[in-house]
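Removed: one protein chain of the complex. Kept in place: all other protein chains.
Chain lettering (A, B and C) follows the sequence in which the chains are written, and residue indices restart at 1 in each chain.
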Amino acid sequence: MVDLTTRLGSLELKNPVLTASGTFGYGLEYADFINLEQLGGFIVKGTTLEPRQGNPYPRMAETPAGMLNAVGLQNKGVHHFIEQIYPQIANLNTQVIVNVSGAKIEDYAACAELLAPLAGIEAIELNVSCPNVKQGGMAFGTTPDGCQSVVEAVRKVWPRHLMVKLSPNVTSVVDIALAAESAGADSISLINTLLGMAIDVEKRRPMLSTVTGGLSGPAVKPVAVRMVWQVSKNVKVPVVGLGGICTAADALEFIMAGASAIQVGTANFVNPAATVDIINGITEYCERHGIKNLDEIRGCI
Amino acid sequence: MVDLTTRLGSLELKNPVLTASGTFGYGLEYADFINLEQLGGFIVKGTTLEPRQGNPYPRMAETPAGMLNAVGLQNKGVHHFIEQIYPQIANLNTQVIVNVSGAKIEDYAACAELLAPLAGIEAIELNVSCPNVKQGGMAFGTTPDGCQSVVEAVRKVWPRHLMVKLSPNVTSVVDIALAAESAGADSISLINTLLGMAIDVEKRRPMLSTVTGGLSGPAVKPVAVRMVWQVSKNVKVPVVGLGGICTAADALEFIMAGASAIQVGTANFVNPAATVDIINGITEYCERHGIKNLDEIRGCI
Amino acid sequence: MVPLNEQKPVKKQQLDLRVRSNELLPSGLLHLCLENALGAEMPAMLPGQFVEVAVDKANVLLNRPYSIYNCTSDSLELLVAPLGRASIALQKYIKGEHLRVIAPLGHGFSTEFNTTDKVLLIGGGVGIAPLYYQARTLREKGVNVEVVYGSRTNPDARITDRFKAIAPLHICTDDGSAGFKGLVTQHPVTQACEYNFAQVCGPQKMMESLHKFVSAHNINAEFSLENKMACGLGACLCCVENTTAGNVCVCTSGPVFNYKELTW
Partner (left out) sequence: MVPLNEQKPVKKQQLDLRVRSNELLPSGLLHLCLENALGAEMPAMLPGQFVEVAVDKANVLLNRPYSIYNCTSDSLELLVAPLGRASIALQKYIKGEHLRVIAPLGHGFSTEFNTTDKVLLIGGGVGIAPLYYQARTLREKGVNVEVVYGSRTNPDARITDRFKAIAPLHICTDDGSAGFKGLVTQHPVTQACEYNFAQVCGPQKMMESLHKFVSAHNINAEFSLENKMACGLGACLCCVENTTAGNVCVCTSGPVFNYKELTW
């Protein structure tokens, strides 16, 4: 019997499969396709203190084995989440993690503080890496100091598990991860999207209203696995890997590279049951290889 | 009539299509498939002062819309190039550019100095961005200071066109480009490969002998176009774009993003006539759109 | 938001469908007829809803949204303009081959009307596709419906015959090769305004000019949009339309919008 139970420090997951913020709505969008309670957990879309309209259309371009997006954190704000969404998902028997984003340090902290009283929200994921907002977002994620200051501010007001999501658009992701860890992160998730761009050469204009956007999907997986491997060898807190995971084999790559858990992102757009397929695939792999617990292979590279 | 003649400062190309170093051998490997003199030019494989055996096998892994390599600059050294290869390609009516790599600044300079007397070699490309050698290579390409010191040293001994090839594995590629420019680069080429990794989960081991390697191919194109766009908006010297170019449309994306010329890399492995197909495709595009000279669309984004 | 006639949400499903027929029509449109590979009934779908199709042969990452041309208890028909990489690859699917389809998706056209209502369906190009299923549905409900179909050139009899069998069809062509020569907006039936509800699907330019027209004449209308989308489920937030209620997802709040919601 395979036991997929996964511990991220204080946070217990029934299996290592989470969903990436911004690819799974509030979970409810996928309830027709899967039983949400089968997941290790799901991370709801980037939530900010104030509502945000996001960037203008067009926001999406498909690229080879990937996609660019420029959503720009469209969301109805943390109050909407607390009042309208939380009651619908609070009682699910799975971890519901809120992705917290912002443009200013105070906004991150205020947002986290508002979430702190919510029973059942055992973790937030701090998005210091969104490439699609002009201020904040990725700016905090590209220097150790910037990262540290946001994490410290949120650490003061958020009492439970604090996951920090890093940008890959840096020279040394390990330095940023160490800064997040020293500032009190309980886990590190990576990678957010790579900054990219595409042009419609027939129309001679950018594919995105914002010109540049975030690249995700299978195309980025090799970069993501590399960064997860580098970071997990250098921090003590658990690492959550994401970037192009579509199959159980993809998920296992991240786990062997050192990830304690993984997030499924773009694949949710292609196959709404991707998460459950991956959970089943990991179980099947473990049975075939006589693995009782993922600790046997985690970080084996 | 479409005129594809391209000027990179002092360097004149009959069209903007070059080949990326390490993907086209010494050109001769492709002579069965294309007429090398149809190319704007070709950049021969990374050449170092001393011969290098490169990294152990396995050196390659295919990834979604991309490939990882860990060749590690295997080459027979600059003396071999000068004595054995140069005589075979010197008289071709196309630009032959030598990619110069090294582990130490003195090696770069010594290598460039040995090439300086070679008539017909109008340009070298300085590789400050190879991810697959332990010392040097990418290390020089990830800080403005590192980049500047290599470029300055080579600038002193290399009298003709000096192209500097940058790594994408940095927080701000513009800062590196500006350093290269201020140190005397005549053009900037980018991107070299993204540092990536892949794992064989059935065998539970890395796909590459070196664990990490350089990611190339269509997967990286959005990152490359973005960086070319950023750099070309910020430097005065011409920019040469590369990263996943397989078709004329891909090449035109880079040109619209601001590239003066482009390099075809991984596509040479898939279609040995890719370069000529791209040249023909650019001409066809220009005819269809009534474009007489690529200046009309260059940097239009 | 001006609500569309209320639509009970239908459970979304991933379906394993099999090609029953796949035919390239003379006009260049592709007519694809799918059946449930498992022999089960096709789930109920509403006119104006759409489906997402995984076009494996296209070597693309994302599924592609196509509107529902027709749907019965055992078949789903699509009418596709093979212009993009995925839709071109759709031509390669032959009878018996399988396609993974997510359906039904989105909010369709209003279908509840009074006997005094007169509905005009206006389609341009491949935008005619969802209007057949809508016309059929309205006729089955006894609603008074006519159709204006704009096409660059003489449209496929295979398409027009189906419409003619159920409702008056008015054809416009750009080149005058059939019916009225001119744009759907200029067609006498459109201009006469003897209808109190228009339902529209077609190229952006056509829809914008019709939006102006119905606004000026105070005719209630619905427009079916086709913004580029990644998921079709309301998760990716890529297909947003800037409506009177701000940016909303075309895939879930639409693809059909009341004209008063649109800020064109």
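In this section, contacts are C-beta pairs under 8 Å (C-beta built on N, C-alpha and C of every residue); 3 or more make two chains touch, one makes a residue touch a chain.
Here the structure is a predicted model, which is why all the values come from computation and not from measurement.
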item	value
Full-complex contact with the absent chain, from B:R59, B:R155, B:K221 or B:R298	B:R59
Candidates B:T143, B:S172, B:N234 or B:N271 - the one touching the absent chain	B:N271
Subunit B, residues in touch with the chain not shown (by the definition above)	22-25, 29-30, 32-33, 45, 53-54, 56-62, 65-67, 69, 71, 74, 217-218, 266, 268-273
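Methods note: only the chains that are shown with their structure count from here on.
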item	value
Chain contact topology (line, ring, star, complete or other)	line
Pair of chains joined by the greatest number of C-beta pairs in contact	A-B
Geometric centre: closest chain by C-alpha means	A
CA centroid of subunit A to CA centroid of subunit C, Å	36
